[in-house]
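A protein chain is absent from this complex, but the other protein chains hold their places.
Chains here go by letter, A and B, matching the order in which they are written, and residues are numbered from 1 within each.
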Amino acid sequence: MLIAVVVAFPLYWMVLSAFKPASEVQSSNPRPWTLNPSLDAFRPVFDHQDFGRYFLNSLLVAGTVVVASALIAFLAATAVTRFKFKMRTTVLIMFLVAQMVPVEALTIPMFFLMRDLGDSVPGIGLNTLGSLILSHIAFSLPFAIWMLRGFVKAVPESLEEAAYLDGASRTRFLWQILFPLVLPGLIATSVFSFISTWNDFLFAKSFIISATENSMLPMALLVFFKDEGNDWGGIMAASTIMTIPVLVFFVLAQRRLVSGLGGVVKD
Amino acid sequence: MSAVAKGGRRGGLGASRWTPWLYLAPALIVLAALLVYPIYQLGLISFLEYTQAQVSGGEPATFQGFANYTELFSDRQFWEVLVATLVFAAVCVLSTLVVGCGLAVLLTRIRAVSRLALMLAALGAWATQAITGSTVLVFLFDPDFGPVNKMLVWVGLSGFEDFSWTYDRYSAFALVLFEVVWCSFPLVMVTVYAGIKAIPGEVLEAASLDGASNWRVWRSVMAPMLRPILVVVTIQPIIWDFKVFTQIYVMTNGGGIAGQNLVLNVYAYQKAFASSQYSLGSAIGIVMLLILLAVTLIYLRLLRRQGEEL
Partner (left out) sequence: MNVFARMAAPVAALVAAGLTATACAPSTSDNEAKKDDQSGTLCVWLFQEVDNDPKKKVVDQAVADFRGKHKDVDVDVTYIPINTRAEKIKAAFNDPESAPDLIEYGNTDTAGYVQDGGLADISEEFASWPQSKDTDATAKESLTVKGKTYGSPLFVGVRALYYRTDVFKDLGLKPPTTQEELVNTAEKIRAEPKDLYGLAVGGAYTYGAMPFLWSNGGELATEKDGTYRSTIDSAQSQAGIKAYTALFGDQNCPANKCAEMGGNNTVETFASGKAGMAIAGNFNHPAIEASKVKGKYAVVPLPGKKAGEIAPAFAGGNNIGLLKSSSHRTLGLALMQSLTSKKTQGALFDAMGFLPTYTDVRKEAAAREPFAEPFVKTLDVAKFVPASPGWAAIDAVLVLPTMFQQIVSGRKDVDAAANEARKKMDAAFTEAG
């Protein structure tokens, strides 16, 4: 319980600072409570920006990324666990390689890739949500595949044998038998892709240049970091608003998450 | 366990040796286009003179050979930062794993209410933006305004009245370590906890009946069963912590007093990206890639030697 308090304390402080009036946020006598809760800090978050629009954009991008990367990762994980082939290990490690480069370095070539893609394919060039979706799929795939490997592995081989004996085709086995069995794992894995996409602003600020209507939620947070002094109240308020949906999602998925993740060890 | 039918099944239902590649195709295509190709470009850029002026067409790009790498390797600060990064990342990974696994075991031992509280707290930490988490922590540990020092004094520890966490190199690193662990242990904890839950109860019961200590139960019963999970939750923090940026940048004000808390990614940012020296930044990126690749390969090699199959 004490540990829970320690872990949650920074979080509590964030929410608290969001509700404190400006003069109390930085005072030499910090109190772990406030007697004058105020919504002042929240006002600029909603007032000066198209917050609802950003919210929907983030939701759309994160949702698409979660579904697409889950499907792609499922296929890939099946390939690397239930087949033996040359270069299997190489492929697995290659999945990780991209994550090893600092993203700042990668955004430059990716920027030009997106710009040129956009010239030939509408919908995924610069300034589109498509560019964000594609990049996030690419960056959440490696982890998803590595996680899913365990789940796919945990499905007994005997089940597969039985399915084929019953005359099921490979495709049928894949989608009607293996897929539902791995589904809890997929949900668990999705949580990771969701959080990383939801919280990212690096791609958003690199690729969305002139189309502000396609901006993402974290950009609304960045507005409060300024050269001549950060607006702490605003930062905390925006962070609070951003964290809440994820937290709600977590609480709902908590049980599933645990049982899903546990699937890896079942033998 | 997965020794069955590796060969036999192949011929059976129209599956050929191309089947796995077919399944892999979507992933490979996406990754080739969005990761491999940019990395190839990155390698190319690292051999050029490539600043913002070249990018926006103000000046032509010229081939520099290994000049960017020579510049990097001859900078004494680069080596100091590299060593600091390696040590710091190692400590972060180990702490994350220890805390995550420890709390996961604890989770299985406590009452439902406490468990829920800890779980929610951890999930909250996980969902928080690194930039926000770092900012809040700086607040909490501020020598003038933060409640942490006041609490430490209240508990009776002397010397914390005016203690500045970020002045000393090691306490500053410790503070950042705390943030890194805070936001990355939940992944380990939740995953490992789920794994433990899935271990059949009898196995653990049998072990404790045999009078094995907690540590022994973990070492010889749980850890081996959890290995597939542990591989993933080790490799990912290695990659993340080696590239730690936001926490250092925010908490130590861009690398600490006189650069004492610089890590490679922050160094790369300041040296290269903030002033648009993309070619130098690409060279640093490639070096980081090679180091991480080496670390990962060594780790996997070690695993394989212990009999774990990928």
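The criterion applied here is as follows: contacts are C-beta pairs under 8 Å (C-beta built on N, C-alpha and C of every residue); 3 or more make two chains touch, one makes a residue touch a chain.
On a predicted model such as this, the values are computed, not experimentally measured, just so you know.
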Of A:Ile3, A:Val223 or A:Ala253, the residue in touch with the unshown chain: A:Val223
Sole contact to the chain not displayed, among B:Pro147, B:Gly195, B:Gly256 or B:Gly285: B:Gly256
Residues belonging to chain A that touch the chain removed from view: 22-23, 26-28, 44, 48, 71-72, 75, 109, 111-113, 115-117, 119-121, 124, 126-127, 171, 175, 201, 205-206, 209-212, 219, 222-231, 234
Footprint left on chain B by the chain that the document does not show: 22-23, 25-26, 29-30, 32-33, 37, 41, 44-45, 48, 50-59, 61, 143-145, 162, 164, 166-167, 252-259, 270-271, 274-277
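The rule is short, and it goes like this: only the chains that are shown with their structure count from here on.
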Inter-chain centre distance, chain A versus chain B - centres from mean C-alpha coordinates, in Å: 16
In the complex with chain B, residue positions of chain A that touch it: 1, 3-5, 7-11, 13-14, 17, 26-28, 30, 32, 71-73, 75-76, 78-85, 88-89, 91-102, 104-106, 108-110, 112-113, 134-135, 137-139, 141-143, 145-147, 149-150, 153, 157-158, 160-161, 164, 169-170, 188, 192, 195, 199, 218, 221, 230, 232, 235-236, 239, 242-243, 246-247, 250-251, 254, 257-267
In the complex, chain B residues that touch chain A: 1-2, 4-6, 9, 12-15, 17, 19-24, 26-28, 30-31, 33-39, 41-42, 45, 55, 103, 106, 114, 117-133, 135-137, 139-140, 144-147, 150, 182, 187, 190-191, 193-199, 225-226, 228-229, 231-232, 235-236, 239, 242-243, 245, 265, 268-269, 273, 278, 281-282, 284-286, 288-289, 292-293, 296-297, 300, 310
